[in-house]
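A protein chain is absent from this complex, but the other protein chains hold their places.
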Amino acid sequence: MIKKKIFNDPVYGFITIPSGVIFDIINHPWFQRLTRIRQLGLTYLVYPGAIHTRFQHTLGALHLMSEAIDTLRSKGHDISDAEKEAACIAILMHDIGHGPFSHALEHLLAGDLSHEHLSAFIMKRLGSQYGDVMNEAVKIFKNEHPKKFLHSLVSSQLDVDRLDYLNRDSFFTGVSEGVISSDRIIKMLEISNGDLAVEEKGIYSVEKFIIARRLMYWQVYLHKTVISAEMLLVKIISRAKELALRGAALFSTPAMSGFLYHEYTLNDFENNPDLLEQFVLLDDSDILASVKVWCSHQDKTLAYLCKSLINRNLYKIRLNYNEFDSETVRNLLVRSSEIYQIEPEDAHYYAFTGSIENNAYSSSSEKIKILYKNGEVKDIASASDNLNISVLSDPIKKYYLCAFEPVLSKRDLSYSN
Amino acid sequence: MIKKKIFNDPVYGFITIPSGVIFDIINHPWFQRLTRIRQLGLTYLVYPGAIHTRFQHTLGALHLMSEAIDTLRSKGHDISDAEKEAACIAILMHDIGHGPFSHALEHLLAGDLSHEHLSAFIMKRLGSQYGDVMNEAVKIFKNEHPKKFLHSLVSSQLDVDRLDYLNRDSFFTGVSEGVISSDRIIKMLEISNGDLAVEEKGIYSVEKFIIARRLMYWQVYLHKTVISAEMLLVKIISRAKELALRGAALFSTPAMSGFLYHEYTLNDFENNPDLLEQFVLLDDSDILASVKVWCSHQDKTLAYLCKSLINRNLYKIRLNYNEFDSETVRNLLVRSSEIYQIEPEDAHYYAFTGSIENNAYSSSSEKIKILYKNGEVKDIASASDNLNISVLSDPIKKYYLCAFEPVLSKRDLSYSN
Amino acid sequence: MIKKKIFNDPVYGFITIPSGVIFDIINHPWFQRLTRIRQLGLTYLVYPGAIHTRFQHTLGALHLMSEAIDTLRSKGHDISDAEKEAACIAILMHDIGHGPFSHALEHLLAGDLSHEHLSAFIMKRLGSQYGDVMNEAVKIFKNEHPKKFLHSLVSSQLDVDRLDYLNRDSFFTGVSEGVISSDRIIKMLEISNGDLAVEEKGIYSVEKFIIARRLMYWQVYLHKTVISAEMLLVKIISRAKELALRGAALFSTPAMSGFLYHEYTLNDFENNPDLLEQFVLLDDSDILASVKVWCSHQDKTLAYLCKSLINRNLYKIRLNYNEFDSETVRNLLVRSSEIYQIEPEDAHYYAFTGSIENNAYSSSSEKIKILYKNGEVKDIASASDNLNISVLSDPIKKYYLCAFEPVLSKRDLSYSN
Partner (left out) sequence: MIKKKIFNDPVYGFITIPSGVIFDIINHPWFQRLTRIRQLGLTYLVYPGAIHTRFQHTLGALHLMSEAIDTLRSKGHDISDAEKEAACIAILMHDIGHGPFSHALEHLLAGDLSHEHLSAFIMKRLGSQYGDVMNEAVKIFKNEHPKKFLHSLVSSQLDVDRLDYLNRDSFFTGVSEGVISSDRIIKMLEISNGDLAVEEKGIYSVEKFIIARRLMYWQVYLHKTVISAEMLLVKIISRAKELALRGAALFSTPAMSGFLYHEYTLNDFENNPDLLEQFVLLDDSDILASVKVWCSHQDKTLAYLCKSLINRNLYKIRLNYNEFDSETVRNLLVRSSEIYQIEPEDAHYYAFTGSIENNAYSSSSEKIKILYKNGEVKDIASASDNLNISVLSDPIKKYYLCAFEPVLSKRDLSYSN
């Protein structure tokens, strides 16, 4: 009796783990850590259901990878069991370098330490444990594998990562706008001259996918209250780090403490293997537990920001197509420092401006290819007669202005569209 | 104990019938007839699940109407119980004039007898039975009611008719592209200066609705095999009528016989109340039962067309952005008459050309209005920064060429895009 | 490029047709006929959504068969491609002998002509066309194949037929009580000593399946209004046949006419191949089109019954745990003949009694087997500690009493439970 490990998944029903090595990787503590990191950070403050984890998303992407490869095999393309396993591991690894509340985390870590660097460190470390198959996975990940379509499945404008997160984020937020036909798109996958493509009759599903992604950006990922919450956490972490580097005492877990009190560089991670061991201990609970304690910190600004987050008293936020003029911003800073009786150099924790941007389809990245019955291949942007993809691929940029309620009064409403 | 009649509905779960009069109308034989007329005609030959009836759609639209009015009331707008009942009846009546396989039916009836004329006759006849409330319903239907938004709910670019059919057709075909957030759109409905509008934060749902409608057109309503099947039935009915008017004997039900052997005009319906009584006896079974019998009719053409439909040997169909050149069409006609050994004047039953067209949003009809927090109202076409609605509202026209397989050979593939 | 034919299905999303031969069978006119036969007959008069066809059900069962075999293969059991194809064809054939409105049909056909006989005739006829694979399918169907578990998948207390129809009937009626975890049950299938079994951890899903089936019986299949509608059609067909055999003129399609005016026996079918050719022309439209015409037949009883069905003026029906006493029934007959001014010998068309019965799990049929980790196998009835399966497997019998409204008055309510 061959046993297959199966997970229940609210989105797809069941997810079958394709091999024993893959199951071992899933059980590795560094991977289990993803069960404690929410996929969408603080989005649950707007959409209470959005509490799904990076672990769930990664299992979902694994499931779609497995289905995609089975589809391609059923159409006569040769993909060995070892190649399938490597592709599955590559997708499992694609988010392994993420930490809790990714935007906030960047402000905890030093400037030159990207999420990609951390993934690379982790895969290298796991490579020594899992051997060849992990090395093949890394090749796919880095687009160094001869079967280029395997990399496209892991990372492209129509990869299983996007297919899963659109479905999953829609499902958990309850925003049905983002639901896509991942099933149909996968059934329509093909290979043309070694490149991943979509059969002609899948064209409407691809269009729908691009539209859905764009709408999810505005409705969820760049929802103004979500941005307000994320910026509040960014400001909290920045303030905490500022205080720590000045030598102030701050409650936190030992793992997080190290990163608060030091500015570790890429170099430090390379020279000191223990740093990665510390990093992989971090999850949402370290941040949340600390923020709650800091609500009664003696630094007025840190305490105010933390209480604002915990009690859901977020920044008011205005959106605008043009940059806010510097006079407006200066006024908000001045009023903030008066109302909260703080030093002018700390006012930027209470009021600030910034920008967000969204493009649904990038004409400059690797294109989504449509394969016609006669063998011709077209970029979806020119194949589609329904959508003006060139319009969709223009990035739309918006500027935001954040401040707490008494400072950002009704009269500032005039800035909002 | 006040009893409410409830229907189970696979799409919405439960549909509560708002009043006793409405329940009586639903039970009227003329309305029950809709339980025997499929919403999407022969679409089930492509999407086997698409066998839902006009009865189900009408109940669904009734449900959404009831929810829409409750939402508007909860936002402080005054709508009396009598007005709600009239609006519900208006939506119940909106499809009452439909017959079986609507396109084919038009060829059974005389040219000047539209679906709208038949609806008008039926409502007038029922008006004498149900009195004032039916008259109010007719006013709403004809946009003669002072509360114009009630008419907009029945018939506009964002009416409950479209909201229901997109959801329902998606559900039964299994084409998830068409799923829309009717729930969210309804919760966002508002009234501004007496006009129906959607609150600002419902803008993404409206965009999604327009896109979904457009995609459903290509994926389902204008799917090339669906068109091929519908055109086959149109040709069958045309041929049968041609034979009947020439005096040939044709099996059919008495109700259908009347329409086969006569060319009744609008005038005839007005002068002869019995004609309407005949019309309301027609449903899908009259057509299907006849077509099956005609498979062995002595007229070679009628028999061949009927067998083609029943055995699902449909026309091959080519689509093109430009008109097919007359030479190509002429060749197909000639080859058809040779292969099937028929008279040249009958060849048009075997090969023909035509066009279809689709526009997702019409800038010339009543606009979909977005209501901003500051009271401003904008057309969705200018409010949306996600979609180039002007592109969407350009109608896209395609030409089709139909013929049976031996005639429309592989080399004609060059016409297809 | 190997092409696989895919159907959209509202229940499972997509159904992939496993082979070209299977696709050919699906396109055979005798199979296409199932697109015009509703799975649940007149149930749509109670649940408007229940208009799905036997075609859809059969495709669904095919899908589950394909998944079940893939699961068993993935657990190391050897099933050849030819065996898989034969099992798939066996399930395609399981309902091929059905006609329109199965209960009514039995009264149209002669007494010794069962649905099973017709299936056998059809398979034999198709066997000559499709050869070996059809013969293997027949072996599986008749439990003459050495791999007995293949027959169990086609026909047993846990076959793919039941798994599909419970899911599908729940889906289309909107009665969520019947939803079962067919996905999970299939993933838990195993083979033990050549017999089909379910892994230990699937036990709750099997319990749920038995319960769901029982509840669907009461809520849908034996819903009292559904029975009333079905009995009305039975009475209509019986009356029509009675009149036909007496020589009366009756509108109907040629195919149906043959069966109305003759009492064909099993023997006739064997000796006259044309009879089967007539039978496979029958579908729901023949019955419905005729019933509508008979509404104005000169036989008062036939016309009354037909109008009652078309106008949804069904029999009132009472249910009781005990048989209705003969006095009560006699009174209803007498009152019916008075009120409707008909001959006493025709009164049984207006008032009658009968019984229905339901058992969720039969202890006497082939058991559902649970396979434990230690290799032990138990009948679900003894394995379950949640349900008293012995209670569930007691058939429950109820008696019904039908008559039209003026005859079955309020005071008869005392009989109802």
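Note that the chains take the letters A, B and C in the order they are written out, and that residue 1 is the start of every chain.
Just so we're on the same page, a contact is a pair of C-beta atoms (placed from the backbone, for glycine too) under 8 Å apart; a residue touches a chain by one contact, two chains touch by 3 or more.
The structure presented is a predicted model; accordingly, all values stated were derived computationally and were not measured.
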Visible chains that the absent chain touches, using the contact criterion stated earlier: A, B, C
Touch with the omitted chain, as defined above, among A:Asn311, A:Gln341 or A:Ser364: A:Asn311
Option touching the unshown chain, where A:Leu281, A:Ala303 or A:Leu319 are the choices: A:Leu281
Those residues of chain B which, in the complete complex, touch the missing chain: 1-2, 4, 6, 13-14, 16, 74-76, 183-184, 187, 190
Absent-chain interface as seen on chain A, which is shown: 7-10, 13-14, 27, 29, 32, 35-36, 44-45, 47-49, 51-53, 55-56, 59, 171-175, 251, 253-255, 281, 283-290, 292-293, 310-312
Interface with the unshown chain - residue positions in chain C: 176-177, 179, 181, 184, 204-205, 207-208, 211, 214-215, 218-219, 373-374, 385-388, 391-392, 396, 413
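Here, only the chains that are shown with their structure count from here on.
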Dominant chain pairing [most C-beta pairs in contact]: B-C
Centroid comparison with chain C (C-alpha atoms), farthest chain: A
Centre distance in Å when chain A and chain C are each reduced to the mean of their C-alpha atoms: 50
Chain C: positions in contact with at least two other chains: 13-14
